[in-house]
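Note that this complex is displayed minus one protein chain, with the remaining chains in position.
Read from first to last, the chains carry the letters A and B; within each, the first residue is number 1.
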Amino acid sequence: MSLGHLGYALVLVGVAAATFGAVVGLVGGLRRRPATLRWALGATYAFAGAMLAANLVMEVGLLTDDFSIRYVAQVGSIQTPTVYKIVSLWSALEGSILFWGLVLGGYLAAFAWLHRKEDPLYMSVALGVMLSVATFFAFLIAGPANPFEVLPNPPSNGPGPNPLLQNHVLMIVHPPMLYLGYVGMTVPFGVALAGLIKGEIRTSWMGPLRRWTLTAWIFLTIGIVLGGWWAYAVLGWGGYWAWDPVENASFLPWLTATAFIHSTMVQERKRMLKLWTLSLALASFVLTILGTFMTRSGVFNSVHSFTQSDIGPTFLVFIGILLVACISLLAFRGPLLVAEDHIKAPLSRETSILVNNLVFAALTFVVLVGTLHPLIAESLFDKRVSVGAPYFNRLTLPFWVAMLFLMGVGPMLPWGRADGSRFRNQFLVPAGAALLTVGVCVAFGLRGGYALSVFGLAAFVTVITLRELVLPVRARMRDKQESFFKALSGSASRSQRRFGGYIVHLGIVLIAVAVAASSAFVSHTTATLRVGESFELQGHQMTFEGLVRGQEPHREYVAARLQLTPRGGDGQRLLAPRMNYYESSTDPVGTPAVHDTVREDLYVSLLAFDGKSQIASFNAWTFPLVSWIWWSLPILAFGTLIAVWPVRRRKPGKAGTKADGEGGKPEVAPADAPSPTAEQGAA
Amino acid sequence: MKRWWWVIPAGAVAALLLVVLYRAFGTDPRAVPFQLKGQTAPDFEMKVINGEGAMTLESLRGRPVVMNFWASWCGPCAIEHPILEWGARSMGHRVQFVGVVFEDTEANARAWLARHGASFPHLLDERGQVAVDFGASGVPETYFISADGTIVDKHVGPISQMDLVHRVDQLTGG
Partner (left out) sequence: MHAALITLHLITGLTLGQYAPQRLAGEPLPAEQEARVQALASGLRCAVCQGVAISDSPSSMARAQLERVRELVAEGKSDDEVIDYFVARYGEWVLLEPEVSGVNLLVWAGPLVLVLLGMVVIARQVKGDENAPDEQLPDGAAQPADGPSEADADLARYLEAVRKETDQ
């Protein structure tokens, strides 16, 4: 039996396990047979195991250049460096769906294991839903996107993976992060849909729902930012975000998931927005599937599109089923989820979150409709139109500014009803900081309405967020005579979500400032030089010293040697923007040279060259603060980690009484509840 | 019933989405619209690389023109070239065949023609400006211009022998 047959057999095991588990889970859960949960759990582990094994088989095939497997023949080559052989698992359509199966298996197994002791009926239904999704993907791997097909006459070598994917190390990290984000949305989808099927979503499930969404959310965030970084470092046109359909596809679930993370607070605290919150969880998943469809079906013209394939129709059917299931369940079960409270004042935390959700909904609408519009116009009105970056920038900018404002105002407002005069008092310092920032910027000669308002609002949000973080710590230090660090960790662990959330906010502020600065205050120049000539941009002096030609195992390149004297004159260095040539592609792929500092990036790409006369054309940009976008990632990850970090269950009893008595996943509620000592300390 | 009102619009939107996505399968997202059909072809003056001097479109007025954009770095162009060679030899008395070298160096284009044959004049579109004037969307691309200088149509991608004959018949009113 060849490797291909073994892999295919494992995929079939996966199909069987997923189908069995889906049926058993749904039927058992709905017929109220708690005992069937263990079958659903078993099926989940079996599915995960089969997927893991199938992926390992494919890796063995890739590493041993077994060209009898169709996928290996399609993306492998003997010359490819080992690390790119490993990652070529997800460098083309079939492999990426196989990898999707692995990630899905991992998520489902983790979910099953962590929650195996929960209410068995609810767990059965939730696992049933997730395994239904798994069935679809396993079916896809077994049928329309089968990577294991055995070629009767294997070629002696393959073409190697797509050149763009071998061009930068970030390509090794970016896709798995994105998949972890995409696939992670399956878990909240399963939990939320189970809630709808059962007609109730217990408070005890809101914690896990939020945690799993946050987990997927942070991976998606990392994936999106790394994708931008990759585009910036590889594509050579000086941008990190092009509003390309596939970028938009990853952005859509991010928007709805972010909205969910916020609206869930209103649901937990006020017992309202239940239907809306669940809809957001469902939408995040449906949008990941829609996004995958956009990437894989060949319907969109995009930098990222995989080659045209016939899995499109299969995906379309799946999207249809998902939409019907979600809408009908929301329609039939929705009325059971009644709001138990209402909003009492326009000036309150809950109102600010409602507005936040409106902004996210509007952004989702703009991105979704903008992305689909060319298809809509063509298929319904027979008209060819484009919707590109200028449209998205113009329409989303006001919403980003509004969002930044809300990030400041929201945390300042208390739940329930704000006291007008106190609110005004609290407003003064941050507003002053904002005005001061704008004033300083204007004094330094910076102009531009949007950029300045972003800077001002960034100061506003930062002051408020830091105050919200520090005040409880100070109170603790005073009340309990604790040291700063003890108070900090005490305060952080007592209200993880709040603490982590605000840290994430600070990371987002960093991104906002970096995006505004790098797009509003960019400088650009082009130059065509002979050897010995030089050009200048924003005080950076660059002298062209000639072209060099070189080779690496999988490609060759022509690089221009540019001697850079940075502004100020210190630290001369050599920049080498280059053009890479791959045997499988007639168009060279450029690699820009980036001289990055905290203040700005100097970004130079080789536009063209003439080897005979040693002339070269360059495109050069300076982007202020652009690297802050990537450096915000650790902050975002750290904040999210604090927010999702599981806290040990306290002894049920006195501490737990105030919290939800339902048990469930008690790590959420009681852990964040005040301890009696803290109350006494304050008293 | 108040809670049900949204189901119909939501269902309608979902159905519309599916219809749009379904119908998108038949379309080619890479196709570039072409608006110059039926319009007067923009004039040009380009250097002839396999002959003497320059050529203008004006000077060809009175004869239908088959104008092919190509480049030496374009793989499909090499596949298509023999068909155009054949066309120029067998139908050259009915229509004027013209090659336009897009985004290429003269030396590369000459070398390429030496290998693939040159039965009709080839012109050098030095800075790609003629291609832009004609609303080209890449190479190879073949334009059919009537005797009075109107762009009748264009063919995107390598043309087949049958298509070529058919188009030439159309041009000459055959």
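Going forward, a residue touches a chain if its C-beta (ideal position, glycine included) is under 8 Å from a C-beta of that chain, and two chains touch if they have at least 3 such contacts.
Note that the structure is predicted; figures quoted are calculated from it, not measured.
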Among listed residues A:L3, A:L214, A:V387 or A:M542, the absent chain is touched only by A:V387
Missing-chain contact among A:P81, A:G416 or A:G571 belongs to A:G416
Among the options B:L21, B:M55, B:A131 or B:I145, the absent chain makes contact with B:A131
In the whole complex, of A:V366, A:M542, A:L564 or A:V594, the residue touching the missing chain would be A:V366
The missing chain sits against chain A at residues 79, 236-239, 242, 244-245, 301-303, 305, 342-346, 349, 351, 354-355, 358, 361-362, 365-366, 369-370, 373, 376-377, 380-381, 383-391, 394-395, 414-419, 422, 425-426, 468, 471-472, 475, 478-479, 494-495, 497-498, 524-526, 528, 549, 551, 553, 556, 579, 581, 583, 586-588, 590, 605-611, 615, 617, 619, 658-659, 668-674, 678-679, 682-683
Residues on chain B facing the left-out chain by the touch rule are 30, 32-36, 39, 71-73, 102-105, 108, 111-112, 127-129, 131-138
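Convention: only the chains that are shown with their structure count from here on.
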The distance between the C-alpha centres of chain A and chain B, rounded to whole Å, is 42
Counting only contacts in the complex, chain B reaches chain A at residues 3-4, 7, 10-11, 14, 17-25, 27, 29-30, 33, 73-75
Counting only contacts in the complex, chain A reaches chain B at residues 293, 297-301, 312-313, 316, 319-320, 323-324, 327, 331, 334-335, 372, 375-376, 378-380, 384, 586
